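In what follows, a single structure is set out as structure tokens and then discussed.
Only one protein chain is missing from this complex, and each of the others stays in its spot.
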Amino acid sequence: MFKRKHNPPKATYREVFSKGSAATKLSFFLMGSNALENKQWVKGFCLMLSEIVFLIWFFLSGIPTLNSLATLGTVKHKRVVYDAAQGVYVTKQPSNSVLLLLFGVLALMIIAAIIGLYIVNLKSTRHNYVLKRDGEHIPSNGEELASLLDTRLHATLMAVPLVGILLFTVLPTVFMISMAFTNYDRQHPIAFSWTGFQAFGNVLSGDLAGTFFPVLGWTIIWAVAATATTFFFGVLLALLIESKGIKHKAFWRTIFVIIWAVPQFVSLLMMAQFLDYQGALNAILQNLHLISHPIHFIDNQASPWMARITVIIVNMWIGIPVSMLVSTAIIQNLPTDQIEAAKIDGANSFQIFKSITFPQILYVMAPSLIQQFIGNINNFNVIYLLTGGAPMNAKYNGAGSTDLLVTWLYNLTFGQEQRYNASAVLGILIFILSATFSLIAYRRTNAFKEG
Amino acid sequence: MKSYSNQRRLSLIFRYILLTLLAVLWILPIIWIVLASFSYNDTGFVSTFWPDKFTLQNYIGIFNNSQYPFGYWIRNTLVISILSMIISTFLTISVAYVLSRLRFAFRKPFLQIALVLGMFPGFMSMIALYYILKGLNMLNLGGLLLVYVGGAGLGFYVAKGFFDTIPRSIDEAAEIDGATKWQVFVHIGLPLSKPMIVYTALTSFIAPWTDFIFSGIILSTSGDAKTYTVAYGLYNMVHTTKGNATAYFAQFVAGCVIIAIPITILFVFMQKFYVNGITAGADKG
């Protein structure tokens, strides 16, 4: 499918520089001159303009921005002064470190981008040089543009999404990572400084350690339990709906999927009321004489494990329909010959499920299971909206018994204490957790596939 | 033979009973929510399954609430979700197509970086997002749209899995006939990916209706309730002041039921595409 591109013989940059034309030489300093020489107007003009804009920016604003990135601002304290003329106090603000950090990171990204452009410029220069040297056709301006819809289609289609990713995902993520190395917290809310690994120390061995490790443990248990239960019962439900004789399959599926349509901030809020000590479920169970006293499911008086199990069960209510839908289609496409053969050999349906259907589904779904697992580590809604972390735990600092790392992170940022640096540390640790688990899992599934 | 068919019938009846039971279990909380939206409530807590007193007042109230302009919220959310649906779908499908069908040097690194980025929890990026949008002077619905669309390039996994299943020989045949890659994309790739487009469109259409966190961070500063989306508006209604949680609870539930209706209808109509869409992705991961 690839139109094998003409592979030009190598030419070193040294050769390009020493033997190339004046414009080619100039290209090493002023990007795009070679392209202009070869009448690739659009490309040359864009390259040259971006270098000029970059240089102007760099000397006017880039250098001070990078300087403030190193210090995060020099004015660390506010000053309140009395303005006698107006008869009011006014505050001289300290440096706004958040903005300085953000601009600093952005400046680094811009420098990286311009370096990338420079390399591209060199490659293009060399390419043109080689074509010229070998007397081949150099693409004209029109041909260059036309290639954007053909051999360079990927560049055209990726440009806009890539800008979005850089600006709205990469930049914030780098910003977040840098925050973990500062003292951005309640005591330094506007001007803060670099403090190295101090915040990591607080989380791993300082005042948050007593909370971090238990919460980490519960997060892992939760992620495993939530992923396993929804997957396993989702498959069973799908098999049930797909089994012979059941009519109106689409109707049944729709019933289970409807819960997606109700926003979770109401369905889980109402679920919390339903499960309350004075809620409807306890009332119903008491009326049926199944229990003599109401049960504390998820309120603050509940025992931690009761609440955790309840949360996992409620999560099944939300998660099973998803995996039901996913496995439905897999089941529809499973090869039936093996099953038929097993039937002839006299295997019962449980045996067939255990040794044929389930392993096959597991095999196909392994990658999406890993993604679900990571999704569950970061499952904010279920915990935040259902329990809010309850029951409270006097042993923890700022978290409850059902809080996951991610909800605790949220509390540290937007709750009373405003420990931004600690929550950034948590963010990094969550990343390490997810990365480790998925690395192991991918390894294992690969081994599984080969074996 | 007779006993065999009897056994089968018995098994079918048993399966129907089980299915019905499960369906009731799943649908009951939803019915309860709908019932609650029709019940008179002045305490902010629903303690019974069947309402003591029915009323339509909650629905009338939510549309005539002077402090919480529900009509504006629906309009805003509709605009945002339609625009986000169109743009995100195009971006996601393009990225997925490029990563699946085209080969270029940056492809592998991009896939790896995307995987890594996906593992950072999104919350911490909110502070940065806020300041980026502030810098662009877009702390408004436009900025929110940018946030929804900005991440679209990373949501390609399912769609890429789908494209991976389409045999490549189709493209090659077209290219031998002299078609450019763009033509292949437009005339072959896109028409083939219809279930995928519907799936992507549906997910990106629904997101603005249920997201109360990002919309809260971005829209709250304006203080103008007319610029909220429905999810943040409703959430805000019962989570700001202490007395409000009680006073507006029933209207809040009614509002939530109203926005669930169109989404449910969409689901019912598009369920088939949805199943096909998810499956295709799950097949190859």
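As written, the chains take the letters A and B, and residue 1 is the first residue of each chain.
Quick note on the criterion: contacts are C-beta pairs under 8 Å (C-beta built on N, C-alpha and C of every residue); 3 or more make two chains touch, one makes a residue touch a chain.
Just so we're on the same page, contacts and distances are computed from a predicted model.
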TODO: Quick one: find the hidden chain's UniProt protein name among "Sugar ABC transporter substrate-binding protein", "NADH-quinone oxidoreductase subunit M", "Hydrogenase-4 component E" or "Phosphoribosylformylglycinamidine synthase subunit PurS".
DONE: "Sugar ABC transporter substrate-binding protein"
- [ ] Can you work out which residue in A:Leu30, A:Leu66 or A:Leu99 touches the chain that's missing from view?
- [x] A:Leu99
Open item on the list: Out of B:Phe104, B:Trp182 or B:Phe273, which residue would touch the omitted chain in the full complex?
Closed with: B:Phe104
Open item on the list: One chain is left out of this view; which of A:Ala11, A:Met109 or A:Ala441 touches it in the full complex?
Closed with: A:Met109
Task: Which residue of A:Leu66, A:Val130, A:Ala155 or A:Leu362 touches the chain not shown here - done: A:Ala155
Task: Selected residue (touches chain absent from view) among A:Lys19, A:Lys78 or A:Lys249 - done: A:Lys78
Task: For subunit A, the residues touching the chain missing from this view - done: 43, 46-47, 50, 53-54, 57, 61, 65, 78, 80, 82-83, 85-91, 93-94, 99, 102-103, 106-107, 109-110, 113-114, 116-117, 120-121, 124, 148, 151-152, 154-156, 158-159, 162-163, 166-167, 186-187, 189-190, 207, 273, 276-278, 299-301, 390-394, 396-398, 400, 414-418
- [ ] May I ask you to list the residues on subunit B that touch the chain which is not drawn?
- [x] 42-45, 47, 66-68, 104-106, 127, 130-132, 134-137, 139, 216-217, 220-225, 236, 239-244, 246-247
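Throughout what follows, only the chains that are shown with their structure count from here on.
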TODO: Could you give the separation in Å between the centres of subunit A and subunit B, each centre being the mean of its C-alpha atoms?
DONE: 17
TODO: Write out the stretch or stretches of subunit A touching subunit B in their complex.
DONE: 1-3, 98-99, 102, 146, 149-151, 153-158, 160-162, 164-165, 167-173, 175-176, 179, 237, 240-241, 243, 245-246, 250, 252-267, 270-271, 273-274, 276, 278-280, 283-284, 317, 321, 325-326, 328-330, 332-333, 364-368, 371, 374, 378, 380, 406, 409-410, 413, 420, 423-424, 427, 430-431, 434-435, 438
TODO: Show which residues of subunit B lie in contact with subunit A when the two form their complex.
DONE: 8, 12, 15-16, 18-19, 22-23, 26-27, 29-30, 32-33, 36, 45-49, 91-92, 94-95, 97-98, 102-104, 107, 114-129, 131-132, 135, 146-147, 149-154, 157, 168, 171-172, 175, 180-182, 185, 206, 209-210, 212-213, 231, 234-235, 252-253, 256-257, 259-260, 263-264, 267-268, 271-272, 274-276, 278-285
